[in-house]
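Once you've had a glance at the structure underneath, I'll fire off some questions.
What you see is the complex with one protein chain gone and the rest in place.
Order as written gives the chain letters A, B, C, D and E; numbering starts at 1 within each chain.
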Amino acid sequence: MRPSGRAPDQLRPVALETEVNKHAEGSCLVRFGDTHVLCTASIEDRVPPFLRNSGKGWVTAEYGMLPRATTTRGDREAARGRQTGRTMEIQRLIGRSLRSVTDLGGFGERSIRLDCDVLQADGGTRTAAITGSYVALHAAFGHMVELGALKKVPLSDQVTAVSCGICEGEALLDLDYAEDSNAQVDANFVMTGRGGIVEIQTTAEHEPFTPAQLAEMLALAERGVAELAELQRVALGL
Amino acid sequence: MRPSGRAPDQLRPVALETEVNKHAEGSCLVRFGDTHVLCTASIEDRVPPFLRNSGKGWVTAEYGMLPRATTTRGDREAARGRQTGRTMEIQRLIGRSLRSVTDLGGFGERSIRLDCDVLQADGGTRTAAITGSYVALHAAFGHMVELGALKKVPLSDQVTAVSCGICEGEALLDLDYAEDSNAQVDANFVMTGRGGIVEIQTTAEHEPFTPAQLAEMLALAERGVAELAELQRVALGL
Amino acid sequence: MRPSGRAPDQLRPVALETEVNKHAEGSCLVRFGDTHVLCTASIEDRVPPFLRNSGKGWVTAEYGMLPRATTTRGDREAARGRQTGRTMEIQRLIGRSLRSVTDLGGFGERSIRLDCDVLQADGGTRTAAITGSYVALHAAFGHMVELGALKKVPLSDQVTAVSCGICEGEALLDLDYAEDSNAQVDANFVMTGRGGIVEIQTTAEHEPFTPAQLAEMLALAERGVAELAELQRVALGL
Amino acid sequence: MRPSGRAPDQLRPVALETEVNKHAEGSCLVRFGDTHVLCTASIEDRVPPFLRNSGKGWVTAEYGMLPRATTTRGDREAARGRQTGRTMEIQRLIGRSLRSVTDLGGFGERSIRLDCDVLQADGGTRTAAITGSYVALHAAFGHMVELGALKKVPLSDQVTAVSCGICEGEALLDLDYAEDSNAQVDANFVMTGRGGIVEIQTTAEHEPFTPAQLAEMLALAERGVAELAELQRVALGL
Amino acid sequence: MRPSGRAPDQLRPVALETEVNKHAEGSCLVRFGDTHVLCTASIEDRVPPFLRNSGKGWVTAEYGMLPRATTTRGDREAARGRQTGRTMEIQRLIGRSLRSVTDLGGFGERSIRLDCDVLQADGGTRTAAITGSYVALHAAFGHMVELGALKKVPLSDQVTAVSCGICEGEALLDLDYAEDSNAQVDANFVMTGRGGIVEIQTTAEHEPFTPAQLAEMLALAERGVAELAELQRVALGL
Partner (left out) sequence: MRPSGRAPDQLRPVALETEVNKHAEGSCLVRFGDTHVLCTASIEDRVPPFLRNSGKGWVTAEYGMLPRATTTRGDREAARGRQTGRTMEIQRLIGRSLRSVTDLGGFGERSIRLDCDVLQADGGTRTAAITGSYVALHAAFGHMVELGALKKVPLSDQVTAVSCGICEGEALLDLDYAEDSNAQVDANFVMTGRGGIVEIQTTAEHEPFTPAQLAEMLALAERGVAELAELQRVALGL
């Protein structure tokens, strides 16, 4: 029995609220249960040096956690003067995930920066951030289409992410913090709307795991991302 | 005529929502119109070195702005590796303001840290942060009273803040961004619930101002903080 | 009775010595009693990015304190790798104060940087720095006039600053360190030669203060800055 | 046909040389073809704060690349003043991998730090580093056993790592740089000597991949790590 | 002919003014011509970790240059967030030089920190700093003797420093900036009052030099430091 009473293959209540920031070209407040992440997409008319005069654009992400997003207050990274390895790892993952479905040649020499700020954390902040920032990115592109700056939204597919884990021998979908801190295996799956795999990160906390357990988690993840992709389409009115 | 259609002595719609973070001992989402600041109060059982064995506690604040809180995206301070002078100036002001009404000898050798994170900015973020973080601080102390850790809330008065300015020669209360960026004089008043002045910061952007203009702004501020103090009492159920 | 034996409205002995640095375009060693600040003005033939091709110049300030300027040695900011919030707050104040009397369109696309380094501190370093750096700035502009690079000194007025405070209920002018550390209210007034107010920063250390106390301090400040402005004129031979 | 002429399931020539540093408690120079990583294990008699008085030890890793380990010289991280996200991600992975086979309760309150410095890079530096640092860690524990400080080496299994990828539709084992930069999918597998999976990191560079492709790569990895584990046993004389 | 008209073996006018800072335990404003360095000695009742419970004290130095000490304004190191290699090299040299004549066992577990801040630079700042900080150090020890905290000044000898150089083939004593920037060889000699050599740093800027040229410079340096040592004794009233 999960602490939340959910079935093993059941997501937490997920909400994707758009247009939550009056300044950003695209925005989404994503909630996976008590994990709340504010995602904004900002468009800039320049690209990193390695893309100048390439005709291509770039999509990148920054991730942060408010100091009291967590049970115990964490240090403010801006005050400490450096981002943690965990922060860098997560923001690199978000950026790669979004680029995997973006046609970088389809929106000119522009950069789109996704800011994913965790207002409250209860496990799965990186998967919520990927799921929500896809919505913010799509909204920003939609905004450019409306303005006539683009003919179409340069996204080849949706991208969503969900965590899975093995807790007391059982594979579970979408771990919350209570589960995550006791899981034997912790896995994050980034997948497209059509079910392709973009990224898998799987870590055994104490004991190694088996190919069969990997397959079980992958099956749960496929179920979860299908639901999340549907929620993205609803949120975007697609 | 103000861009928002407000009267010169009229605040923007102000909302103070409490219990907005499941982890923090006290929290408040404060809205002054389109300026939204999330304030959390976190209690720690230790004090800075200069207060060890003094029997006294400490109250301090940290301030941050999400990169896309503003019209144009700003750099993430954590990524740049240092906080700007503006950030430091504001968080020092918030800390001083809260300490001015706190009985530092009344809650043991504990630190309370107020995190004020601007989710969306439209002028007046520091005054909103002070007004909201007072609510979060009171709630955190109330939480300790409920737990039996304190006999009473060690706050001698309320503290609130509001901005004023001189725009085209006229004194105005609670400037929004459109007004703020064109004001000749920009002033921030921190005052107690009983009307005492805690801090005044007044800056002439181009032309110096007169003692009479200072008095005009002070009169507006007294009006504004009285309204804000009433809203704080309602939010806290006092 | 003040520790120094001064009357409540009496400045410390003030000295403004010019041409104290053989390299700088303008320089002034300012002494407010035992507070000694070395101010230099350096002219550079370029402006910050936001002013390029605007035809305008910029005036900015940097502030530092030698480690043993104070009773107890402080850390060297260069060794710690970051400036404190106090330093940033003060240098921003100095820059704003000088810009308020400078015609930024009157000296081409140049930057003038005022370096204010406290050799010895005894309270009031920021007000001494503003008063002295005005002299250094005027001298630098005078130097450009002499060289024929400018037709006239692009300053619309003088700017000076002085502190006031409430100690044991009494308003006092130009606090020294002994007074400053016991003051109930600590205020800094930046004013022009013609008596306009440029900036007011007033802080209640423990108890809030009243509008009447603010008026008392303002009256003292007006007296003090008039004397300082006269000393500036003498130092500059105006 | 692979650029190196290897079969799809063929490792590069791998060498594990021990006792390559006269100071370190354990050391290993690992070569996967032209990728050369110097791994040292250093024992310290203290643990991080969260383990004090726990009776447990800690194993952690730091990773670095000499500036000219790569085709084009990279910046020296010490000179830039910060480690890249990539560096942090890799050193966190190495640390987790080694801890997964270490009995943290079996060597007292000590820390063992693995330094993995890439002398020359040709793809697969992280997998070489994991494989080599296991040898250095085992050697350091062996050293403590010899000194009588431990009764036995507190390692429950071996840990090794290898990369796989999909290049032009074909799954390949142990990519070198030429292959890695053209791979559609890039995967790193960390596994134990008995074949358990410790960590999987799989990334689609452009197109998503399928569960079948994941299985293919996993099968290759199982083969590769079995060979690497045998080479570790030989190097350690087990 | 030297630009200043000095003879090859002639020092610039040297002045050593003591008691120039009301807070420091010892202080000296040293002038070698237009090179002016403010040296303060600060005593702290603690030592670095490696000396705890050793019964020994420590002497160390920090060096800084005001931004406009030089012809062209330099960056403020505190603002850039790091000290240059040159600064670190010089402050290490000053510390070593003073320790070479200090009985570290003769003043308890205390640290004395010499701050050497260059107010104006015209070549030879490091040699002026060593010469002046010896005076400040002696004064600080003298202060402790007066207070009864020490029986005698724990200095075994004086220490002074002077630069020499080869300009157009001729060896010169105490280079000023105009000479220094054209010298073929630039040398700094740190010597004791009794003529022992503490440190030599000699650098050929373009062409290597000969043992004979080294001997010539050493002979000049011996002359210069004898004069400087006499000036130190006069300044200290010895």
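Here, a residue touches a chain if its C-beta (ideal position, glycine included) is under 8 Å from a C-beta of that chain, and two chains touch if they have at least 3 such contacts.
Just so it is clear, the model here is predicted, and its values are computed rather than measured.
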item	value
Neighbouring shown chains of the undisplayed chain, as defined at the top	D, E
Selected from D:104, D:119 or D:219 as touching the chain missing from the view	D:119
Hidden-chain contact residue, picked from the options D:10, D:70 or D:184	D:70
Sole contact to the chain not displayed, among E:22, E:92 or E:152	E:92
Residues from subunit D at the interface with the omitted partner, ascending	21-24, 27, 34, 38, 40, 42, 44, 62, 64, 66-71, 73, 76-79, 81-83, 87, 113, 115, 117, 119-120, 122
Where the missing chain touches subunit E, by residue	82, 84-86, 88-89, 91-92, 96, 100, 157, 191-192, 194, 196-211, 214-215, 218
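Keep this in mind: only the chains that are shown with their structure count from here on.
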item	value
Intersection of the contact lists for subunit B and subunit C	none
Most distant chain from subunit E, judged by the mean position of its C-alpha atoms	A
Chain separated most widely from subunit C, comparing mean CA positions	D
When subunit D is superposed on subunit E by its C-alpha atoms, the rotation angle in degrees, nearest 5	120
Chain centre separation in whole Å, for subunit D relative to subunit A (CA means)	28
Approximate Å spacing (C-alpha centroids) for the pair subunit B, subunit D	50
Of all residues in subunit A, the ones touching two or more other chains	81-82
Touching pairs - complete list by chain label	A-B, A-D, B-C, C-E
